[in-house]
Structure formats: C-alpha cells, structure tokens
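Encoded as structure tokens, the structure appears first; notes follow it.
Omission of a single protein chain aside, the complex is shown with its protein chains in their original locations.
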Amino acid sequence: MTLLDQFQLILKSQNWPDWAVYLVPALVGIIIIISVVLTVVIVYIWWERRLISRFQIRLGPNRCGPEGIFQPIATAVKILLKEDIVPEKADKLIHFIAPITVFVPILLIFAVVPFGEGAILADLNVGIVYVIAISSISVIGIFMAAWASGNKYSFISGMRSIAQMVSYEIPVVLSIVGIALVVGSFSMLKIVEAQNIPFILLQPLGFLIFFLGSLAEMNRSPFDLLEADSEIVAGYHIEYSGMKFAMFYLGEYGVALAYAGIITTLFLSGWQGPLLPPVIWFLIKVMMVFSVIVWIRSTLPRFRVDQLTAFAWKFMLPLAVINLVLIAIEVLVIPANLQWTMVLINFGFAAVLILLWSKLFTLGGGRVEV
Amino acid sequence: MPIKTESFYLNVGPQHPSTHGVFRLRLSLDGEVVTDVEPIVGYLHRGIEKLAETRTYTQIIPLTDRLDYLASMTDNVAYCVAVEKLAGIKVPERAEYIRIIFSELMRISSHMMAVGFYLNDCGAFFTPVLYMWREREKIIDLFDMVCGQRLLYNYMRVGGVSQDLPDEFMPALKKFVDEMPRYIGEYNQLIKQNEIFLARSKGVGILPRETAINIGASGPVLRASGVKWDLRKMDPYSLYDRFDFDICTGEVGDCYDRYWVRMQEMTQSLRIIEQAMKQMPDKGPVCADVPQFFRPPAGEAYGYIEAPKGNLGFYIVSDGSIAPYRLHIFPPTLINITALRDMVIGWKVADLIIIFGSMDVVLGEIDR
Partner (left out) sequence: MTVALNGEETGKKVAEAIPGSVVSGDKNSLIVESKSLLQVAEYLKNTPGMEFDYLTVVTAVDYLDYFEVVYRLVSMKNNQSLMLKTRVFDRVNPTVASVTGLWRAAYYQEREIYDLLGIKFEGHPYLKRLLLWEGFEGYPLRRDYL
C-alpha cells in the first residue's frame, strides 16, 4: 500500500467523484516529485562544485549565500537570461524538441524511485524494466540534438552516444537480472524490502558492473565522451544556449540523481536504515553514491571511444553473464537463510574474475592504417 | 564487403579548448579516424622579428618575454646569450649562476604546465593542472621576489641580470628545493600508475628516432624518442659544464615517454639548482658594464640555449648601429609540430588531441 493509494482511499471516503479520486493524488504526487527532484538537483550542482573544488585544492563557489549555496540559483538565472541562439543551418524543429526529449524521460524515471516506505509515485510490478526502457529515450534526444545542430563536433558526439549507449545497456540489464533472480520481482518496493543484506554485499560484481554501466549511461567521467570538452568541445549541446542549454544541464544532473537513486534502491537497501526517517536515509545514500561519482570525475582521465566499447564488450559483458549464471546457480542451490555464505562466495568470485580479466584483456585497438 | 564511407573535414581551432592558444588544425576524418592533418598557424603573429629591427638591444628583451610566455625567463636568457656572443660581453660569474637557477626553475614550471595540461587533454577534469599549479605558484612567487612580475619577467639584461637577489630569496629557494622532491613523488604516485592514463598514452603517437632527428625536433620531444641530445651537456653554454646531471631519454617516443621525460627532467633541474646554490659566489657584480645604447660590432651571431621546450636560438645580424639589422628567432615548437602529421595519421580525434598536447606547444613562440 503506497502513500498514493492511501490518499486515494481518503478521497474516496470523502465521496469525491471517481475521476478526481484518480487524478488529484496523481497530480499532487507529480508536483511533489518534480519540485523535490529539481530542488535536490540544484543542491547537487552546488555539492558537486564544492566537492570537486576540494579535490582540486581550491575553494569553489563560496560567495553567494552561506557556503555559496545560492550559486546554482545565480547560475540558473544567468542561463535563463541568456539569448537563445539557434544556428541558421540547424534543423529548427528537431533542435527545439531535442532538449525536451532528453529532459522529460529523466523526470519520468523518478516515478518508480521509492523515496521511502510507500513513498513512490507508481509501484509498477516491472519498475526496473520501466527505468531501463525510459532512460534509453534520452539517447534519442541526444542524437536529435547532435544531428539538428548541424555542427561537426556535435555530429561526432552523436555518433559516440549511440555506440556508447548501445554497448552499455546490455551489461547493465544483465546485472539487474541477477537482482531480479534473487528477489523474484521487478518491483522497486519489493527489491528494497528483500534487502536484509544490501545487495552490494550479496552481488559485488553485479554492483560494479551496474555502477560502471550507469556511469556510462549518464555520460559521467571517465565515460564522458559525449561532451569531452578537450576533444569535441561540448559535444551534442555545443549549439545550445539559454533555456535549452539549461534543460541539458539539469538533465545531466537529473540523470545522475536518478541513477544514484536507482543504485541506492537496487544495491544499498534503499530507504532502510536505523534511527533516522526513511527519506533521510534514502537521501544520505543517494548523496554518498553521487559523491563517489564526483570523486571519479575529479580523478580519472577519459577513455578513448574504441577503448570505451572494448571495455563494455570485452570486460563488462562477459563478467555480467558469468555473474548472472553464478547467481542463478546460487539461488537454486543455497537456501534463503544462508545468504551470508553467498556473500563470501560472491566476493571471492568477484575478486578472482576481475583479477583474471584485468590480466587477459587489452583496452581497445591502436593505430588504424589509412 | 567494405562499407562505403565519406570523409569529412573538421577545423579544430582557432578557438578550441585543447589547442593551447590560437592554433588551427584542419583535419580530414574518416569517422573518428584522422586521415590527414594540416596545421595552420599565424593567428598570434605579432611580427616580433620586424619590431626588433627598430628597437635597441635592451628594448628587445621585453619582446622576447612574449614568445614562450610559459617560460619567458629562458627566452630572455637565449636572447641575452645571443647578444653577448655578438658583442663579446663577458657575464659575471654570479650573474651566470642566477641565470642558471632561474632557467632551471623555469624549466620545472614549464614542464609542470606541460604535464598538467597534457593530462587535461586526456580528460582529467582540471585536477592535475591545479595540483601542478600549486607548485608552479611557489616558483612564480620566487620570480615575483626578484623582479616583481609573475608572467613576463623581463629580468635578464645583456651582460647579466637586472638586479641582485633580495636577502629573502635564498632561504625561500632552499625551502622550495627541499620540498619539491616530495611533490614530484606525489605527482608520480597520482599519475604514473593510472590504468586509463597508460592505456591512453602508451604506444600512442610514436615518433621514431630517425624521424625525430630529420625533422629537427628538440627538447623533450627529441629526447623521448631516445636521442641523447641536450645542449646543456652536448654544447654547454654558460656554466653548465660545472654541473653533474643526467640527460633523460625515453625508449619508444610515444606520448607516455614525452610525459615521463618531462617528469624526470624536473628532478634533474632540481639537482642543478642544488649544485648552483652551493657553488654560487655570495657577492659580486650581477651585470657587466654595458651601456644602455651599446653598439655591437658589425657581424652576426647565433646564440642558442636548451629552453624547456627545446633548442631556442636567436640569429642576430648587426650593422654596428644601436638596433639589430636582422633578428631571427628559432622556435623549437614550430619545428616539433613538423612531425605532427606522421604521428597522428590513423589515430582517433581523441588521440590527436593528446598527441598535440604531449608536444607542449606555445603559440606565442610558434607565431612570434
């Protein structure tokens, strides 16, 4: 029974008309989710800028409000006031639709992210499949933006985006299947409830694959080839400014927030935790995941495009398949009350496999004869 | 069946974050693979060679600052060495030591910028640059102490240096020299073992030994290709024959070697500074007695030094007046990019950026 269902029951008991019983709670939920998400995204932008500047032995924005907390708002105002420039040779319509196509699916993901016990907009029984399906739509938006800009840099970026997304979706999905095998359901709520032991301990290899894969899906360093500022300047959003650019910018952080939420839900036992209220636990865990993402961004150089795909197909895909088979066997053989033995076995396997693969596999090709 | 593809042109620059200035590369691309490249320079051309013809010998020194603005101290030195050769001026010993100390500090600073921005080109979001800048800041503080400038120093003079070191300089330098090896160790810890960095730079952009010599490459680019050639050792100018240091060379001449040669050269420069601090006379003139408007005898001279980016030379022709008849600057980085085409063909766009970054070009010097 989610909060939304309870709300509907209350309205029904007040003898509201049927359509209102269905519509009002949904609208209220959507408004709450969107406002929470946008607020958290703004906090995230501030948090990333402050944190990354600490990694880079500098202070970061600290003038605008206490500890610079209002800096993202100032940035947002600046971006909104900027002139909206559309290149003359751009495909105007697609250039206009693309930011929306990128931004809207990211908001849609939050419909199935459980913020607390029952605090979920739609408890779909295929929740995680829905996430995978919806998040792939953003790729089309990115490609639309890249193509419609009529810029060669963004064109390269669009080509990279397709290669990257197609490659990384497969290991990500395979690592999710491992979880579904243990839980026996695709529902986000059920997945959280099943985690007496967080799945990061139960499936360390699956976590690693999902985490790296989602880094690639959200175009974060070291997989940020789409917007590689040192190579193709800003990639697909090179020809965007003003509000349209803000959509990409918010979308970028929104997707980071969404994936941090999904990682928390799938692997870090979601809202569960002692003492503090569930929502706080959820946000703390999300913040931790996001901080690790920022840490990686400030530390690692970028992959090359062939190394990126090689990493997906030669490293992550085989490991994901092995992980899946392993989990399937364990689910069959090991009884549910002996999950701690599973933890030990899986950690051992993860260590051995990663060691083995790091010796066996080479990153990408080298020079091409032309 | 091979897929029929069409190549397209891409202009990298003049405004591009990774061209290190206003530089343009006209690429022919087949997908992401570079099939042809033509460097187009001249966007920063200020005509320094022509300007110099109407200035006195001393007035040219600030112009040389604007060449390689990341290493302007060595530009000063190179010019002064050339004029001293032309006019037969003997530089006092203390001034020579000051020059050597500053050249080596400049080399450390310049290599730091090179390595930091090279990693930035690899995609490490500004962290390496800022770590490098932490130490470069200390070097700049030292320069600030003696000449009050932080970028364009204008400190060297024909016949010596413009003023003696302040009292607080030597303790500060000693502190820097003592601390620096620890930081270099830290950089190596952070960078050298990084898998992605190795995957990106090992074997990428190989410049074979023979090509390196044939194109006249110099500096770390030449040495990374395995050529043991450093003017400080092979043709010691100033007092470099009094110091004990090694020429660092690479093995294959890839981007990694160019990075590693620079890191090692920092350590060697520290060794030179340490020895110079010990050998330097405490007192003495820091500039020879050179009048402000001096007239070198008619003739010509080619003075050259090992600048951080390579062999920097000044060819000066005098007609006996107070201004040079002709001044030619031999820029090491312009010569180094001759090899760019050989190195990048067949690599991806991302590799082009890091190969170009590993050559450590400064457009002030290329365009003059």
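In order of appearance the chains are A and B, and numbering begins at 1 in each one.
Convention: a contact is a pair of C-beta atoms (placed from the backbone, for glycine too) under 8 Å apart; a residue touches a chain by one contact, two chains touch by 3 or more.
Quantities reported herein were computed from a predicted structural model and do not represent experimental measurements.
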{"item": "Partners of the unshown chain among those that are drawn", "value": "B"}
{"item": "Contact with the hidden chain (one of B:109, B:311 or B:358)", "value": "B:311"}
{"item": "Touching the absent chain when the full complex is considered, from B:15, B:189 or B:214", "value": "B:214"}
{"item": "Of B:14, B:31, B:208 or B:236, the residue in touch with the unshown chain", "value": "B:236"}
{"item": "Candidates B:27, B:41, B:114 or B:280 - the one touching the absent chain", "value": "B:41"}
{"item": "Residue ranges of chain B at the interface with the undisplayed chain", "value": "41-42, 45, 47, 49-50, 211, 213-216, 218, 227, 229, 234-236, 300, 302, 304, 311, 313, 315, 317, 325-326, 328, 330, 334-335, 337-338, 367-368"}
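By definition in this document, only the chains that are shown with their structure count from here on.
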{"item": "Whole-Å gap between the CA centroids of chain A and chain B", "value": "44"}
{"item": "Chain A-facing residues of chain B, complex", "value": "8, 10, 16-18, 29-35, 119-127, 130-131, 134, 194, 196-197, 199-200, 203-204, 345-351, 353"}
{"item": "In the complex, chain A residues that touch chain B", "value": "52, 55-58, 152-153, 156, 159-160, 221-222, 224-225, 228-233, 297-307, 363-364, 366-370"}
